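Left out: one protein chain. Kept in place: all the others.
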Amino acid sequence: MLSYAFKRVLSMLPVAFIAVTACFFIMRLAPGGPFDRERALPPEIKANLLAAYNMDQSLPVQYMLYVWRLLHGDLGPSMVVKTYSVSQLLGLGLPFTLTLGFSAFIIATTVGILAGILAAVYQNKWPDYVLVLFVMVGVVVPNFLTAHLLQLVFGVYLDWLPAGGYLPGSIPHLVMPVTVLSLAHLARVSRLMRGSMIEVLGSNYVRTARAKGLGTRLVLARHALKPALLPVVSYLGPGLSYLLTGSLVVEQVFGLPGIGKYFIQAALNRDYGLVLGTVVLYMFIILILNLIVDLVYAWLDPKVRYS
Amino acid sequence: MAAVLDVKDLTVSFALHDHDLVAVDHLSFSVSPGETLAVVGESGSGKSQAFLSIMGLLARNGRASGHAILDGVDLIGLPPSQLDAYRGRDIAMIFQDPMTSLNPYLRIGQQMSEVLVQHKQMSKKKARADAIRMLDAVKLADASGIFERYPHECSGGMRQRIMIAMALLCRPKVLIADEPTTALDVTVQAQMLELFSSLTDEFGTALVIITHDLGVVAGLADRMMVVYAGRAVETGTVEQLFYDPHHPYTLGLLNSTPHVETRARRLNTISGSPPNLEHLPRGCPFNPRCAYRCDRCFAERPALTPFGEGRAKACFYGAPLVQAEEVA
Partner (left out) sequence: MAGITGKDAVLTRYADKLEQIDAPKGRSLTQDAIRRLVRNRAALVSIVIVVLIVLIAFIGPRFAPWDYSKVDWTSIRKPPDVAKLHFFGTDANGRDLLSRVLQGTQMSLIVAGVATAVSVIIGIIYGAIAGYFGGRLDAVMMRFVDVMYAMPYVLFVIILVVIFGRSPVMLFVGIGALEWLTMARIVRGQTLSLKEREFIEAARAGGARSMSIITRHIIPNLTGPVVIYATLTVPEIIITESFLSYLGLGVQEPQTSLGTLISAGAQVAESQTWLLVFPAVVLVTMLLCLTYIGDGLRDALDPKDR
């Protein structure tokens, strides 16, 4: 298991390396690069950039310095904002985005797993039909649409919840954003769990467990649950990236103080210092989370754990 | 002697999208304590489904009716929660494919102990000791080591022995073995049959062995039942059916088993093809392939009728099929 973990970490490195290198080259070589745009850059920005990218050095040295800076958490300067670096800007919004993202992730995953199990056990009876319908809606309707619809219905027409904005520590302000964000993930997780559980319940070893007279609860909890969870756990890695992408929109629609707002603004302003910096950060977060998910999977599956 | 398992008019049908398929049609038989009954038939003859229905393991669209009385309790129609009291404890079943019948995510020991904990309310320690003893009894080396292992660390033959051990933990009155040797090497098969034989002697378990292999029947069973198209066509002791079959299908099965001493240029087969359960012929379902048929066979379906000493057949043909001199 330890060697497996070690190998996984090792395999992350080339990926991170490629990503960082790609970002570096995009920064330097893209058409309309930082130094030949139609609009002249304000002198402060130009000065920042020159300093940050050591334009006077050779390319390989620039690269080294870039990587060195990254390892120290310096994501470079913004193209548009004069006085703050990317890291500082992100630092303002990251804690919120991470909180939002993780809450949605945990809620959606837990509820999704339970719902999937329920639907599988009561296959083709009403809990199953309700879930399948819900999944269909949750998966098909884009999150920007659900965000606006919920905001309209609950925030404006019914006025049950605040339509946007955020006050520190206020739960009502978070209800809608977290719900919208969770929806798609919940739908996918529960659909996966349902399918996986149905398959496991039809397996030969579950048949043996039933033949032993163990009773439905034991068969489910001890024999079916863990094998059925495995595909769901595998999905959590990609699921998380979906969630992070979704948070962009949710923060925008509900006016929340996370990274999303900065990111979208940056994209619209063609501030690719900020855009790239954010993406590099996101990628690292996702790589690490994927590693964790991989390890959890390996721990659950005895064939991997004890090999 | 009173039968330990008495099955009467067992019928199993499956609801397909626009009609029902009858896989087992009014099957009746009984098993006495300590005896070994072989259930013989081609694939698709319904032999497995009959016993899966007794164990309450039918697929979602399956329905069973009739009676299967184990120790005075009719198992057919019992809801799973009530059935759980009997299966694993008084009646146990092992399946054809040992590679997939054990849970790959749990240790073997855990899968065995839980049976004892569930049915005998044993402590974990005692259950462990019992299980290891049983693993020993099925002639597995390093029983305590195996107890700690995962199924993927064991071979097919080992896994089947583990299954047998697991099934016998509560000393069930009836053990149903569905093609237990089909998925194993021939050499392992022989050992397995020996094992069955000694275990049933040692524990007094009645054994029902479902198979299509007459060699297995010859080596192990006391009585046998031949099944065709979901119905019993002949029953009796193994000697009776092997040397004096009274149903053309039984004869066909016996003839198509290659004999190691005869040099055959062509293997004998039963002419025709296996029956389509959705479109059975009128009258006797075997009539398309039968060399002894008469007009009555196309009009009426023969019922399983007792004759001789504890035998029964479902056939209109009156005479024995094999003359005394032809016995090979």
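Going by the order they are written in, the chains are A and B; count residues from 1 in each one.
One rule holds for everything that comes next: a contact is a pair of C-beta atoms (placed from the backbone, for glycine too) under 8 Å apart; a residue touches a chain by one contact, two chains touch by 3 or more.
Values in this document were obtained by computation on a predicted structure and should not be read as measured data.
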Remark   = Here the chain that is not shown touches A
Note = Touch with the missing chain holds, among A:V121, A:M283 or A:V304, for A:M283
Ask   = For the full complex, which residue in A:Y122, A:F144 or A:W299 touches the chain that was left out?
value = A:F144
Message = Please identify which residue in A:G91, A:G215 or A:G237 touches the non-displayed chain.
response = A:G237
Note = Contact residues on chain A toward the hidden chain run 11, 14-15, 26, 30-32, 136, 139-142, 144-145, 148-149, 152, 156, 188, 191-192, 195, 198, 235, 237-239, 241-242, 244-245, 248-249, 252-253, 264, 266-268, 270-272, 275-276, 278-279, 282-283, 286-287, 290
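In this text, only the chains that are shown with their structure count from here on.
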Task = Report, in whole Å, the distance between the mean C-alpha point of chain A and the mean C-alpha point of chain B.
result = 53
Key: Residue ranges of chain A touching chain B (in the complex, touch as defined)   = 123-124, 203-216, 218, 222-223, 226-227, 300-303, 306
Key: chain A-touching residues of chain B, taken from the complex the two chains share   = 55-57, 60, 80-81, 83-89, 92-93, 95, 97, 100-106, 114-115, 118-119, 150, 152, 163, 166
